[in-house]
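Read the structure below first, then the notes.
A single protein chain has been removed from this complex, and every other one stays in its place.
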Amino acid sequence: MTDVVTTGLLLDGLIALLLAGLAFRLLRTRDLFEAIMLFVAYGLTLALAWIRVGAPDIALAEAALGAGVTGALFLNAWHRLAVRAGSDDRLPMEADP
Amino acid sequence: MTAFLVGVAFFLVANLAGGLVRVIRGPTQADRVIAAQLFGTTGVAILLVLSVAADSRPLMDTALIFALLAVVMTVVFVKRGWVRAPGTPTAPEDA
Partner (left out) sequence: MMGPSSSHGPGVSSPSPSGDAPTGPDASSPSPLLRDHGERDGPPLLRWLLGLFLVPVGILLALGLKGAAGSRDPRIPDLIAKHLPETGVSNPVTGVLLNFRGYDTLLEIAVLVAAMVAVWSLDRGQRHFGLPASASASGGAGGGRPFLSAILRLAVPTAFLTAVYLTWMGSSEPAGAFQAGALLAGAGVLLSVAGVLRPLTAAALPVRIVAAGGVAGFVVTGIAVLPFTGAFLAYPEGWAYPLILGLEAALAVAVAVILVELFVDVPSIPAHDAALDAVDPYGDPLGRALAPDPSPADPEAP
């Protein structure tokens, strides 16, 4: 039984460290695309953390909203910035070339 | 048995730390996306292992959501994100 507790503590500590590392880099990076990817990774790791503290409701919401949909929204906005002002009239949702 | 499963989860989280290095170092956008996807797929594995360890169904639901929404982000990247952004190398040789 103590084995479970010790391993569990190690697991929690590693998740916490990973979260701190992700957050630090996320704030420090100068590249917007990297920041988006770090944000998605952070959201997924945070969902794991919520599971570990026994809050599956929040873990579900974090995985679905925080990591999944927000990541797609950010990527979309990034795309909007990357294809420049000159292409204002691009259709928001055009079909494949 | 539970201790073993939690240990497996620990190993998988350690893999995520390796993925973090790839997200940070890139160098291409595709590298970063794939590394972020590693967080999704490994997250599924971690959740499934933990759900067996804790005998908990909500954890499996979370794993299902991880898997489903990871697809969304990848498809959005391929269709939307994969443009040559100013100053972003698209191939390692460009770096």
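Order as written gives the chain letters A and B; numbering starts at 1 within each chain.
We adopt the following convention: a residue touches a chain if its C-beta (ideal position, glycine included) is under 8 Å from a C-beta of that chain, and two chains touch if they have at least 3 such contacts.
Given the structure is predicted, the values throughout are model-derived calculations rather than measurements.
Considering the entire complex, the omitted chain makes contact with A, B. Not every partner is drawn; the one left out touches subunit A at residues 30-33, 56-57, 60-61, 64-65, 68-69, 72-73, 76-78, 80-97. The chain not shown here touches subunit B at positions 57-58, 61, 64-65, 68-69, 71-72, 75-76, 79-80, 82-88, 90.
Operating definition for what follows: only the chains that are shown with their structure count from here on.
Per the touch definition, subunit B reaches subunit A in the complex via residues 2-3, 6-7, 9-10, 13-14, 16-17, 19-20, 23-24, 26, 29, 32-33, 35-36, 39-40, 43, 46-47, 50, 56, 58-59, 61-62, 65-66, 68-70, 72-73, 76-77, 80-81, 83, 85-86, 88. Those residues of subunit A that touch subunit B in the shared complex are 3-4, 7-8, 10-11, 14-15, 17-18, 21-22, 25, 29, 31, 33-34, 37-38, 40-41, 44-45, 47-48, 51, 56, 59-60, 63-64, 67-69, 71-72, 75-76, 78-79, 82-83.
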